[in-house]
Every structure is written in structure tokens, then in C-alpha cells.
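To start, I am sharing the structure in question, which I have written as C-alpha cells.
Note that one protein chain of the assembly has been removed; the remaining protein chains are unaltered in position.
So, chain A:
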Amino acid sequence: MVLLQRPHILLLLIDTHQFLQCWIAFGSANEEGQQQEEFSEELLVKPLPDHKLLAHFHFQSSAPPSTSNGCHHHLFPKAISQLVQKFRVKEMELSFTQGRWNYESWGGFDPISSSNAKPPGVELWAVFDVPQHHIDASWKNLTHTLSGLFCASINFLESTATYSTPEWSFPPASGNVRYGTFPCEAVCTENLTPWLRLLPCRDKAGIALLLDRPSLYRGFYHSQRLHLTSTESSSEGIDSGIILEQTLTVVLQPNSERAIEVHASEKHVQPSWSLSSIFGKQVSGRCVLAKSSSVYLLLDRGLVAELKFPNKENGKSAANGLTSENFWSNPSFELSVNPDRIFLEESSSHSKSLSILYMFQVEKYSESEPFDIGLMWKVPVAWLCQQTPLHASRFLMGSGNERGAIAISLKSTQFTEGFMSANSKDGSCELRVDVFQVVPWYVKVYFHSLRVFVDQQPRAVSDFIEKIHVSPSKDKMSPGVMEVVLKLPCRVNTAALTIEFDKGFLRIDEYPPDANQGFDIPSAIISFPNFHASMVFLEDDSLNRSPLLSKFQDKCPVMSYTEVLLVPLTTPDFSMPYNVSTIKCTVFALYFGSLLNVLQRRVAEEERFLKAKAAKKTGRLPLLLSKLSAKLRGSGINQD
């Protein structure tokens, strides 16, 4: 019964969809051809050097400008378009992340890592197209809307003490950016479900079918991201409407029991995997509403360079050997499905070898013949992912709960060595590093204590810091922001920035429920604006370009996030409010009472003198009063 019903619904959906598309096409016949809502789904799988697997889901929906389409949507989520219209969001990115991206073994110099490796917890930034004095109000409303939309505590970013205004170090450089992070947010399925609800097919069909919750959250790294670009209200250039880009990046450990059985002796062999073994599900056809639906397998530059080796021994030309159609029966690995197409990267400036992309069209598959690719390694391979020019890490110095120091250390990687050797001819080679650091107000940073260490030698700050922008923190009002542009010589081995801070003391009700756990300092963003992570693949037809691949071609600067720091703060005794108030007030009463007593005390002789004086001066009123009091006293005694 169910089997019978499903195709009907699908057919109905297809029909509706086609009808709508026709209708839209009819409605906008006079305008440009691309004025319709589009949706595409893609999945990129990439083996990682440390026996893990990266899966990167990319869903993109776009809506034409509302001027041509009104506020009715067919594919595009209405909640998002309303949000864009209401708060006039120009660009926005929201990410939920669990785990930490391992820059050393998973690489940092490719489009995936520089735009999808995110700091733990929630990160939100937005660019608004409203006058300067309305931005904060828009931001507040946006955080509340998003927290309702995604069932997350994004509304904590509402208070001015949690978000900041980066001046120039943040990529979409302009004064209208607001940036906030909430590192201690626990990301779970309750955040994923509303995220999936924005997709036209949810997780009922297409590639999203693979999103099996237990296997996703079993991974080492999990980051779901929502990127929004709107050109609705921009005055300049093309009006392309709203583009919503939803990505989910997971790093998983393939279940490789079989591999261990077979190659028990060899530990270096990569685990073999298939989509069904990782996710426990298979793709049964595409989401019918999607314009394109494809799965990619990316082989890293480093991996390709390693794979060339056996070919070279055979005396063949490496590139030819790899791109040849019968590559799946390669000596080093085996693919379970024939790829539909193979792309080879255009030569890049930073690396000698080129990466390879296999494309699989999901459209061909159906429920009866589900899509499932598998990769079987035959020989052990070891390679390294391309890393950021400098590996950044951050740590705390000092002990005790009074003060400390934050240190950001930059270490050269194998990349810098290559870069340096390439540029060694001209002596004045410089490496530009941007550091963006936000510290919450209770970490009171002394900006005058900024020190620079290059190759472990303390150096003058002005020699290496080209530009610095600081906005000091205000207690309970705004966080401290530090933006630094470092110019380092290319031959640098290590560089470090240290800055001292005092730990603040909070009021008793400002501590979170588990106060002794500590407080998070959000990740610093280290970016290398002179380096761009982009992958340009040779394509024949530029018209039918996939959004994921065009995203790869964008020149985005290489960025990496440092670790989140956990700062323990001193706590007061939480059970003491009444005791403290009573003891304190007692001491004050003691002071007040005893001092007044001393001041108005008269010794016996003085008293007598005063009495005599009073007796002399007795007028009518005192006499009356004394009589009255005597009477009262007398009556009191009588009553007793």
C-alpha cells in the first residue's frame, strides 16, 4: 500500500512543481530567464589522512527578488525570506558546531576548511542594510527570531556584552557587521530538525535522506551552517534576490572492521567505506524539487600526489593515468560505482599537484536501485592535507584566579617552507596575518601589555604590528575587541602574541548555574588575506555549473579559528547573601551607635549642670510636658 502510494505523491509533487515552474516562467516571460526559485543538493565526500572521512552536504536555495515575485514562495523557505525582509539582512551566517576542526590533519588551505571549519557552539554574524543607529535593534530582533527558528539559545547574543562590531578584520568588511559567538551552546538534533525543515524535501528524499541522526552525532566534528546573501535592497549591481546556502560538514570514522581483518598486519591502510556503511542509509533518488542533485568524491592534492607514485614507476604520465576512464580499477583503490564525470583541478599557484573530483549523478538512481558509492583501498597510502601558512593555537598563561595572559602562537607549517623557498629570491617577503579577538568583559584585558615574540625573542610591538584596532571592554556593557594586522617575515618559525588580563568578579546572580565550570573566551579568528583558498575545476559547460563547485572557485581568504579557552573565575559563596547582609549591617550599626553614644554622652557633673540650667529656665511648655509625663507614668502604674 505504502509502496503504491508513494509514487503517486511524488508524481503529484512533480506535476505541481512543473506546473508552478511553467506558471512562473509564464509570469516572468518578459524578464531574464533566471528569475525563478531554484534548489540544488550536493554531497562531497573526501577521505582524510587520519583514517577519517569528511562529508560535506551543500543545499542551496535561491529566490528571485521580491519585486518580481511578490512574497509567495514555492521552494524557498518563507521564514527566511520574511526574516530578510523584516530586518533588512544583507548577509548573514549562522553556524552550529560541535567538536573542533583539526587543522593539522584535516587541512586548512582548501575552500571547505576555510569556510566550514567553525568555532564550537553558535557563531552568528550579520550585515544589515539599515541606518547605523538601527543596527543594534535589528540585531536584537534577529537573534530572537533565529533562536525561535532554530530552538537554540541564540537570544543570549542579544545583550550588548556578547556581540561586537568588527571594524575591518572581518571578511565582509563594513561598519554594519555584528558578530557574536556563544561557545557553550550544546548542539543537537533539536537544532538540526528546524534546519532541515528549510529544505523543500526535508530529509524525506534526496541526499538529505542520508542524514541519519545517530551516525551524524557519532562523528568527530559536526557543523551545520546557514549562509544567507540578499541583494534585495542593495543599490549597486545585479539584483539576484536571496541565496540561502545550507551546509552540513561532518567528519566521521568509517566503520572499518573488514579492512582490519584483511590488512591486520598493515596499520597504514585507509579504511574502506561506503555511504551505507557510514550513514546506515542509501540515497534512493534525488529530491524531485532539486534542479541538480549530485555526489562528489574529492581526492586531495596531497593524496593525488601520493597516488601518482605507482603510475610513475610504470612510466606512464601521471595525469593521464588518473583521468582515464577506467580509473576505478586503479591499483591503489577501487570505486564501487562508475563516476559520471571526472574533473581535474586547474593548476594552482600554491601546489604542484592537482586534486581530482569524481561526480556521480543521483538522478539515475531510484528507490529500487539506490545509490551507494564505496571506496575500497588496496594499498596503504599516507599523505598530508594542505595546511594554513601558519598554524595558530591559543592558550592561557598564569595560574590562580586573579590574573593571567592569553597567548596566540603561530607556528610555521610545511606550507610556509614551500612558500618561502618559492619566494626566497626577493628578500623582502612578508606574510600578512590578521588576528581578530573578542574577549568578554569579565576578562579585563590590558591592551598596553601586548607583546610580540618572533622566533621566541621579545620584539618591539611596532616592528611587526602594522595596524591595530582596539575597542576596550566596558563592564556589563560591551566586550573587548582587538583587531591586529601582523606583518611577519616569511622565514619566521614561530610568532606569538601575548596579552595580560585581570579576571573580573561578578555579582552572585550573574554566574551561570555551574559557576565553577568556568567561562569561555570565544575563538580568535586568524586569517591570511594574501592567500586564497580556491579550487577551480576544468569544466566544459559553464552554464550548468553546480553551486558547490562555483562556491569552490570563490576567492575566500584562508581563515582558521583557534581553540575556545575556558577561564575559571573566582566564585563568591553562593549561600551567603543573608549572612553577608546581616553581618555587614550589624557592623554598620555598631559603628553608628557607638560613635553617637560617645558623642552625646555626658558625665555626671555635666548632667547636673544641664539640669540646673534647665530648672532655671523652666518655662511653661517643659513644665506642662513634665506634668503630662508624670501623669502618664502614674496612670501606667495604676493600670498595672
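Criterion: a contact is a pair of C-beta atoms (placed from the backbone, for glycine too) under 8 Å apart; a residue touches a chain by one contact, two chains touch by 3 or more; residues count from 1.
Definition applied: contacts and distances are computed from a predicted model.
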| item | value |
| --- | --- |
| Listed names "Mitochondrial ribosomal protein S28", "17152_t:CDS:1", "Phosphatidylinositol glycan anchor biosynthesis class U protein" or "dolichyl-diphosphooligosaccharide--protein glycotransferase", with the criterion being the UniProt name of the chain not displayed | "Phosphatidylinositol glycan anchor biosynthesis class U protein" |
| Chain not shown: contacting residue from A:I583, A:A614 or A:L632 | A:I583 |
| Touching the absent chain when the full complex is considered, from A:A137, A:L595 or A:L610 | A:L595 |
| Contact footprint on chain A, counting only the chain that is left out | 399-403, 441, 444, 446-449, 468, 470-477, 480, 502, 504-509, 570-573, 576-577, 580-581, 583-584, 587-588, 590-592, 594-596, 598-606 |
